[in-house]
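A single protein chain has been omitted from the complex, and every remaining protein chain is retained in its original position.
So, chain A:
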Amino acid sequence: MVCKRKQAVWSDWRLVIADDAKKLKVWKGTSLASEQALLQEPCAVASFYSDLQLPRVPSLAVAAGAHVYIYRNLRPYYKFTVPVDAVDPQEQAAWQSWQSVTARREGELQQLVEALTQLKGSGAPLTQPSLQLISLHAAGVAEHAAAAAEQQKGLPLARPSPVTCMGSIRKSLEQVDALSCLVLGTECGSVMILDPTGSNVTHTVRLGAAPSLLAISGLLDVDYRIAVATRSGRVYVIRNGELAGAPIELEAPAVGLLAAAKTLLAGCMNSSVACYTHKGKRLYRLQMPAVVHAMDLLELTRQRMVTCLLVALANGEIRIYNGQHLVSMHSVNAPVAALYFGKYGREDNTLITITKSGALDIKILPRNASLEAPPGPAGPPPEQEIPLDIPKKTSVYIEQTERERANAVEMHTAFQQQLLKLRLLTARSYVKVLTDGQGSISHSSAASLQLNACVLGLGPYFKIKLTLRNNGAEPTYDLPVVATYKPSLYSCPVNQFVIGVLLPGREYNFELSIRSLNPALPPDDVRIVVVNPAGNVPLLSAIVKMPLSEFEEE
C-alpha cells in the first residue's frame, strides 16, 4: 500500500494526489476524475498561476528527483531541472590525480580518502561519491571503498540537487488566483524562487542544510517570509530574499511547519507542537499524546476570522487547537499520511484526510461550529489573581523588612553611630561615677571601699544597717560617715560618726536609728555618704530607699 502522499488542490477546487505508486490522481467530489502515470516518484506537489489569462486555470507542479514537471490542463507542459551545483575544484583535483594513475598501489586510495576527509573537515560541500567513499572507509570495509572508487572512474563528478520540498508564493496580489511563483527547497541546502513561468530561478538563498519543509507567507513583490525547516532540526526564516536573524533551534527535527498570521507553528518529532514568533521567541508549546504526523491550518476568513491548528497524530486522532486550547477532536481509524484544509468543490471549509491505509476521508466544517477558545485564561487559575488576606502585623513586618532591604546601608551606619554614642556615654558616666563617689564602690584613694546599706523595721522607728568593706591592701583610718535626709520627714539622733579604722578584707557593720516623723506622708530617700577626710569629694555614697512607715502605736 502506498504510504506517502502529497497533495494539492487545483483548478475548480479538485484534489490532486501524487503517490508513491508514481500516479497522479485527481479527485472531483467523491469520484476519481483522472489518473496519470508519473516518470519518477514524486516528492512534492504544488499548484500555481503562471499567467494572467482568463479564465484562470492554475498550473500544476510535481517535483520528482531534480526535476519539476509542470502540467497545464493536466497535460505535461514543461520540465524544469534544478541547476547543478559546481563541484569543489580541490575535490575535482583529488579525484583526477587518483584517476590519472594507471597502476594501482596500496597507499593511493588512502591518500584520496585523506584528501577528501580534509576537504570535508574544512566545510566544503562534497559530491555523493566522495561522501560515500569516506563513510565506507570509515566503516572499515576497504574492499567496498576501493570498489566504490573504481566505479566512479571515468564518470564526471556532479552535484545534482534533488528537490526536497516545494510551495508557491503569490507575486503581487492577495487574491487566490493571482500570479504566483514556485518555491523549491533542494538537497544541497538552498531555497530557490522561480519566475511565474517556472523556467528560471530568480532568487536563491543558501542555508547550508537540506530543507525539509517550507512555510510561505506574504507577497513576493511586497513583503514575504519563507520559514524553512531543515533536517538538522532548525528553522531558518528568509525575509525578502535574505536570511533574517539566527535560526530557531527546535527541540527535535520538524515534521510539520506552518506560518500563521504572526507566528510559526512547528510540529516536532518529540510529539510536540511549538509556536514561535518570526524572531525566534517561543510563545508556547503543546504536548501531544502521540507523534505528530501531519499539520495544517484551519483558517476561516469569510464570515468570521478564526485561525486554528489542525494536528494529525500517530494514533489516528485529529485535534483542532485554537491558540493553546483544544477546541475539537475526532479520530480516523488509521494513522494519517496527509492533511488538507480549505476549499474543495463548492465547499469552503473542507478537511481532507488521507490515511496510511490509503483511505480518503472528507469532512466539512458545519456553518455554526464553535471554534472559540473556552472563556478564561489558560495556565494559572483565577484564584492566583486574588490577593491573600495578610494580617495587619504581618503586612507591617513585610513593609518594615522591605524598608530595611531598601535602606540597609543607611540604617546600619545610623545604628553604628548611635551605638558608638551610647558606648561613649556609658564610658563617660562610668568615669564620672568613679571620680564622683556617687556609687557604692570607690577606687579613688589608695583604699578600695565597698558600702552596702539596708533598712530594717516597719516604722516609724527604722534601723539602717551599713556594711562597709575595705577591698584594698592598706587599712583606712578616720572616715566620717554622714546620713543626709529631709529633716521635715525624718529625724536621726546620731546622723554622723567617724569610723576609726577599716582593715582590709573585713566586714564592718554599723547601725543608724532613724524615725519617721510623719508616716502619712510618702517616704523619701536617705543618703549615706562616706566622706574623704582629705578632699572635698565624697568617697562613697549609698541611697537608701525608705519604705512606707507604719503609724506609731499609742
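Definition applied: a residue touches a chain if its C-beta (ideal position, glycine included) is under 8 Å from a C-beta of that chain, and two chains touch if they have at least 3 such contacts; residues count from 1.
As a working rule, contacts and distances are computed from a predicted model.
*Asks:* Unshown chain, UniProt name, "Translation machinery-associated protein 20", "ADP-ribosylation factor-like protein 6", "GPI transamidase component PIG-S" or "Proteasome assembly chaperone 2"?
*Replies:* Hidden chain, UniProt protein name: "ADP-ribosylation factor-like protein 6".
*Asks:* Looking at the full complex, which residue from A:Lys262, A:Arg367 or A:Arg405 touches the chain that isn't shown here?
*Replies:* A:Arg367
*Asks:* Pick from A:Lys153, A:Arg346, A:Lys392 or A:Arg405: which residue touches the chain that isn't shown?
*Replies:* The one listed residue touching the chain not shown is A:Arg346.
*Asks:* Decide which residue listed in A:Arg75, A:Lys153, A:Arg302 or A:Lys393 touches the omitted chain of the complex.
*Replies:* Candidates A:Arg75, A:Lys153, A:Arg302 or A:Lys393; residue touching the omitted chain: A:Arg302.
*Asks:* Using the touch rule from the top, list residues of chain A that touch the missing partner.
*Replies:* Residues touching the hidden chain, for chain A, are 29-31, 302-303, 344-348, 362, 364, 366-368.
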